[in-house]
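The complex appears here without one of its protein chains, the remainder shown in place.
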Amino acid sequence: MNNDTLIPLIGVVTDIRQDTPDVKTFRVNALEGGKVFEHMPGQCAMLSIPGVGEGMFSITSSPTNKEFMEFSIKKCGCLTTWLHQMEVGQQITIRGPYGNYFPVETELKGKDLLFIAGGIGLAPLRSVINYVRDNRSNYGEVQIVYGSRSKDDLVDYQEIISEWQADPNIEVNLTIDNPQEGWDGHVGFVPNYVKELNPSTNKTVLVCGPPIMIKFTLAGLKELGFTETQVYTTMELRMKCGVGKCGRCNIGNKYVCKDGPVFRFDQLGELPDEY
Amino acid sequence: MQEAMIKRAVQLLADGTVNRVMGWKRGEFVYDITPAVFTTAEELEKDFVCDDFTQANLSKYLVKESRKEGKILAFLKPCDTYSFNQLVKEHRIIRENVYVIGIPGGPKLDIEKIKAKGITGILSVENENYTLKIETIYGTETMPFSEAVSGKCSGCKSKKHVAYDELIGDDGEVLDSNRFDMVAKLENMTSQERFDFWRGELSKCIRCNACRNVCPACTCENCVFDNPKSGIDQKAAADSFEEKMFHIIRAFHVAGRCTDCGECSRVCPQNIPLHLLNRKFIKDINELYGEYQAGADTTSRAPLNNYNADDCEPSVVHERGVE
Amino acid sequence: MLKISADRLNDLFNRIASEQTLYIPVDREPNTAEYRKYEDGMKLSESLNTVRSAKDFFFPQTENLAEFKVEGKNIEIKDIREESGDFVVFGVRACDARSFSILDKVFLSEPVDSFYKNRREHGTIITMACTRPSETCFCTAFGIDPTAPEGDVAVFADGENYFFLDRTEKGKKFIESVADMLEDGDTSKLEEVKEKTREIMKKLPLAGLGTDSFGGDKLNELFNSPKWAELSESCLGCGTCTFVCPTCQCYDIRDFNTGNGIRRFRCWDSCMYSDFTKMAHGNPRLSQLERFRQRFMHKLVYFPANNDGEFGCVGCGRCLSRCPVSLNIVKVMKTLEVKE
Partner (left out) sequence: MQVNENFKPVIVAFCCNWCSYAGADLSGTNRLNYPANVKIIRVPCSCRVNPMFILRAFQKGADGVIICGCHPGDCHYTSGNYFTRRRITLLYSMLDFLGIERKRTRLEWVSAAEGAKFASVMEQFVSDVQKLGPNRRLEDLRCRKQ
C-alpha cells in the first residue's frame, strides 16, 4: 500500500530555545539528519506526541534553510504543555507539509513588503521574512512591524536584533504594549503604530497575530488607503486530518488546512464570518 | 383538547402573563413533531399541535428558557411534571419564570410500532374508537390502538400532575404499574443470560449521545464524556467495554434523579431498551432504601445524597437471586 | 436480462458467500434492518432501508490508523494497515449507492485516503431497485432514480425473479462469476413494476421538494439567514443525524493508551457536538445554532460549491425518521426555501 498522509514520520528534536516565558522554539531533524520534508513559507505541519495528541503548527524556519525545520510554539493547551516539557533528543511524530503558502514566487515577487506581526504571530511570518532575505534581489523594500506585550515576549528577539536590524536592506519597527524598564523603543499597540508609521500604500502587507490585532490593523490599513487585495493573513482553526477531509476547519466552503491557511483579505471577505 | 390549549395560550399571551409558549410544532407528516417556542397567536393557531404523537418531554428545554427574559407557558403531561419538579429541585429551572399548565398524558403513539407492522408510505393516522385508521400511499390499513402505544406510555407510573399552575382536563392518580416486570425478568436470568442479553443490546449502540442529550436529568454544562480532561472522553465505542462503560455511567449519573420518563429509550435510533438500566437503579433504590420517586416533590433528599446508619452492605448483591 | 428466481436467491447467496464475504440487510426486529455477514439461511430483509447506512463498509465508525511504541525518548511507528479481503454488499438502495460517489469525492481526492480506497477496491456493491418507497423518501430531489440504482451491479425484483444488470467492469466480472446460476428472463413484468414505482414516487408527500434555493452560489445569503435561530432552537446537539447519514464523513483522530503501546484510531465525529471545533484558545462555533447551521450548509451549499453543484444529501430519509425531535433536512430546506 502507498504511504498514507495520516501515518506520520518521526522527527528528532535537536535543539530547544526558550524565546519568551511561554514560547519555545524547537529544531526538528529527520532521524538520519537533514529535514523530514521540504515546505514553502507559510505551510504547516502536524506534530504529535503519541498518547497526548496531535496539533497543527506553522513551520517557522525558512525553506532556504536546508539543515533543519523550526517550530515556535506557545504553551497554551495540553499538547503544547507536553511539547514544552521535552528535552533535546526527544522524538516526535510529524506529518505534512499542509496547506497553501504565501505567494512568494508569484504575487509577492518584485513587491515592496510590509510584515505586521503581534506576539506568536511572528512564527509563520518569520519563515517568509527569512525566505525573502535569502532571495533579497527578488523583492523591493522590506519593512517589519512587530509588537508584543513586553520586551520579554518578543519572539526571536536575538535574531531580530542581531540579524534583521543589522541588515541595512530591512527596516525593523518594534513596539511593546506598556512602558518597561530597559526599553527605549516604541510603546503602544501594533495597529496604532502602523498608522503612526504611515507606510506607503504601494506595499503588499502580510499580517499575523491575535484576531483582535488583525481586525484593528486591517481597519487601520484601510484608513491609510490600502485595499483588501493587498493584505494577506494566515488563519488557524481546529484541525485533525490536515487534508480537508475530517470536516472541522472550514470557513464556508474553504478548509483552512487545505485551501488556507494563507488567505488574502478580499478572499476572506467572500466567506462567512465564522472564525 | 388542542383547541382548548391554543385558546388558553392565546389568552395568557394577550393578558401578558407570559410572553412565550413552549409546545409542539406540526411537521411534514402526522408524526414528526418538534418541540418549539411560540410567541404569537398566529403561530399557535397555524402550527401548535397536541395529539397522539406529541410524546416529547418539554421539561429540559425549560432549563434554558426559564433563564430568558419574561415568563414562559409550558404544557406538561403528568410524566413531564416529574422531570420538571426534579429540575426545579436541582435549581436548574427557575420556577417563577414558568407558567405550567398540566394537560392529560397519553397513552401516546409510537410511529415505529406502526411501521413495524410493515405499514409504510403513511399519510395520516386517525384514531377511531381505539382502532387506528392509517391512510398510506398503498391504501388504507387498520390496527388496534393498543398495539401502537409508545413504550414509555405502556409502563406509565402516574397520571397525577406533581407541579402545575393550572390544569386543563382532570388530574389523575399514581398508578400501580408493572414497569419493573422486565427488570425482574432479567434479574431472574442467569448471569450468562443477562450478559448475552446486554451484549446483544449494547453492541447496537452508535454512541450518538441522543439518550444523554434528551435526558432531562442530564444537564451538566460539560459532560464527563465530552471533557478531554476526564480521560474517558470517548467519541465512539471503539471496544465493547466502552459501550458498557458509557451506559453504566450514564445511568449511574442519573440514579436517584431519574424520574423514569422513558425519553432515553424513545429516542434511541437503535431501539436499545436503555430505560431498563435506569429502572434497575430505581428498583434497587426502592427495595434497599425505601420507596422513592424522583421529582414527586421538590424538597426530599435524593437517595444517593442520603444514608442510614443501618443501610445494607453491598454484599446483598452477592447473596440474592441467581448467579 | 439475466435473472434468478426468487426461491433460488439463497442458493446464490451461499455461492457468493463461499467465495467472498457477503453482507445482506436482515431484519433485526420487524422492519428494522441492519447489514449482517451472510450465513446460510439468512433471509433478505423486505424493509426499505437499513437503520445504519452502507457507508460503514468503507468508512467504519472506528478504525485503527497506526500504532506507536514509546520508549524513553524514542518512538517507533507501526503501520498496521492490511489489505482488505474481497467482499460483496447486497441490497444497497439507490440513495446509498449515490452516497458512495459523494464519499469518493472526499476520500479519493488528493491526497487519497488509503484506508477508504483499500475497502472501495475490494468491495462489490450490488444495488437493489426500490418498489415500495416510503413517505420519508426524497431521493428524486437530488436526481436519483430509485428504479435504476447505480453501483457495480443493479438488481431488480418483479416479485418472482431477481434480474441482474452490470454497471461497471467489476460488476461485469461479478456476474460472469455466477453466470451459471442465472438464466435469461423476460423483463416485461419488470417494466410494469418500474412504471408503477415511478408513479408512486410522483405521489410521495415530498415529491415536490426543490433544490433551486440552494447551491454554492447562495453561500452568504443562506449563511446569514435569520431563520437558523428558530430552526436550531430545539436541536439537542446529539449525533444521531450525522451517524445514520450515508454522506456524513467528518472524523476525529484520537490516541488510546492500551498499556502495550499507543493506538491511534479515527472515529466518526459530528459537527453537532460542542467540542467539534474547540481549541485551546477558543471555539468558533459556540452555540448550537452555529453547529446546526454548519451541518446543513455543508450539505446544501459548501459541498456543491466544491463539487460542481452536487449536493451532499441523497434523500434517504434516515434523519427524518431517526431525529429524536424530528428536525431534519427537509424542514430546513422548506424553511429556507425562497418561494417564487
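We call the chains A, B and C, going by the order they appear; numbering starts again at 1 in every chain.
In this section, contacts are C-beta pairs under 8 Å (C-beta built on N, C-alpha and C of every residue); 3 or more make two chains touch, one makes a residue touch a chain.
Quick caveat: nothing in here was measured; it's all calculated off a predicted structure.
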Touch partners, limited to displayed chains, of the chain removed from view: B, C
Listed residues B:E126, B:D196 or B:D297, member touching the removed chain: B:D196
Footprint left on subunit C by the chain that the document does not show: 256, 258-260, 263
Interface with the undisplayed chain - residues on subunit B: 183, 186-187, 191-199, 224, 231-232, 238-242, 244-245, 248-249, 251-252, 255, 277, 280-281, 284-285, 288-289, 303-304, 306-309, 311-318, 323
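Criterion: only the chains that are shown with their structure count from here on.
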Where subunit A and subunit B are represented by their mean Cα positions, the distance between them in whole Å: 51
Distance between chain centroids, defined by C-alpha means - subunit B, subunit C (Å): 30
Approximate Å spacing (C-alpha centroids) for the pair subunit A, subunit C: 40
For subunit B, residues that touch 2 or more chains besides their own: 228
Junction residues of subunit C, two or more chains touched: 252, 269
Residue ranges of subunit B in contact with subunit C within the complex: 27-29, 31-37, 56, 61, 111-112, 115-118, 120-123, 136-138, 204, 206-210, 212-214, 226, 228, 233, 235-238, 263, 266-267, 269-271
Complex interface listing, subunit C residues touching subunit B: 28-32, 34, 46, 48, 51-52, 61-62, 132-136, 200, 203-206, 233-234, 236-240, 242-244, 252, 254, 256, 265, 267-270, 273-275, 320-322, 324-328, 330-331, 334
Subunit A contact footprint on subunit C (complex, rising order): 65-66, 68, 70, 73-75, 77, 79, 81, 83, 106-107, 111-115, 118, 216, 219-220, 223-224, 249-253, 255, 257, 262, 264, 266, 269, 271, 276-281, 284-285, 290, 294, 297-298, 301-303, 305-306
